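Pasting a structure below so you can have a look.
With one protein chain held back, the other chains of the complex are shown just where they sit.
Note that the chains are named A, B and C in the order they appear, and that numbering of residues resets to 1 at the start of each chain.
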């Protein structure tokens, strides 16, 4: 299977408005494993006694964990393999708690042919409410 | 131990130019665990045969994994517990490979007293070379 | 960033009575991952049917998992990087269950200048009740 076989979308295939999503229900182990990987053991993520004294009333997921789902959509659905992450902006709008189902959605907002760049609106929602919003730019391989 | 005992820095304690860092040598298991957590199983991260055909010549870490180290510095060192992530921008400047030691550094660039916001320049470097650069805004609890 | 930049406390900086803590709410995934890492798959940790027949009435965490938090405080807070673990004694006083928040605290009890040794009282508590108590000795780098 050559590298090209893995490419889902070439630059020429991508249209404004095109979108894709992935969703995951956040588990305690997601948060604990991410804390371990990233070294972000802030008590808001791993200390329930502390978390109950915060404005969020219980442990919350790392913003970057949900942001990872945006990376997953870009990396495996749209554009998918072959694309190179150029930049990502993230506004953390609301907390994500254990048991919440986070849906990451990317929507094409523009194309820059000379650089083979595609720009996306990227959001994470929980029960339809935006928890993360931002923009991403990705370089996509051209077919030609 | 009350929540306040965990706070390392209140808003009033933070000065422009203040900085903190954390570093980690990226292991294969970091990348594979992050792929599992985030669902970002793009072959560039988990398929060495494919990765050798890419411009990077071998598997690379997810940009968001290194971005997680920025979150760790903000969440556990500066400002540390009590801080709330408001936003983060990320420019992915260079790939990170297995065995690379990523140093995430945050440096205070501004203070917004009326909102208790602190702005940071945030970078990830490998052997002194910038692999990620961006800005972050964090809301920090006030002592008063 | 040189190794010295990572040192939080040199031997000369440490005073009797100085203390530091870290806390974590024990999750099922913590216990299961520790069971996998350590190979300690004693049913008291991973078999709920069995655990309900024991004096503890449910699965309990490995004593060495909580002891790992003592190591974390010594290794990342006080003294922090540069310190070398010499010895640790542990008395397992009470079980720790899934959902318990364990606070590991180390308190300086003595200094041995000629060896650059620092001795600590080390405890793990859950809701203020001691679950592990012991002493530790750590060799700490000198500034001079």
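The working rule: contacts are C-beta pairs under 8 Å (C-beta built on N, C-alpha and C of every residue); 3 or more make two chains touch, one makes a residue touch a chain.
The shown structure was predicted, so the numbers you read here are calculated from the model rather than taken from an experiment.
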One chain is left out of this view; which of C:9, C:24, C:59 or C:116 touches it in the full complex? C:24
From C:15, C:57 or C:91, the answer for touching the chain not displayed is C:91
Touching the missing chain, which residues of chain C? 2-3, 6, 22, 24, 30, 33-34, 37-45, 50, 53-55, 62-65, 67-69, 71-72, 75-76, 80-81, 84-92
Missing-partner contacts on chain B, residue numbers: 22-25, 27-30, 99, 101, 127
Note that chain A touches the chain not displayed via residues 32-33, 35-37, 39, 41, 46
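As a convention for this text, only the chains that are shown with their structure count from here on.
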Chain B and chain C: spacing of chain centres that average the CA atoms, whole Å: 26
Starting from the mean Cα coordinates of chain A and chain B, work out the distance between those two points in Å. 15
Please tell me the distance, in whole Å, between the geometric centres of chain A and chain C computed from their C-alpha atoms. 35
What are the residues of chain A that contact at least two other chains? 33, 41, 43, 50
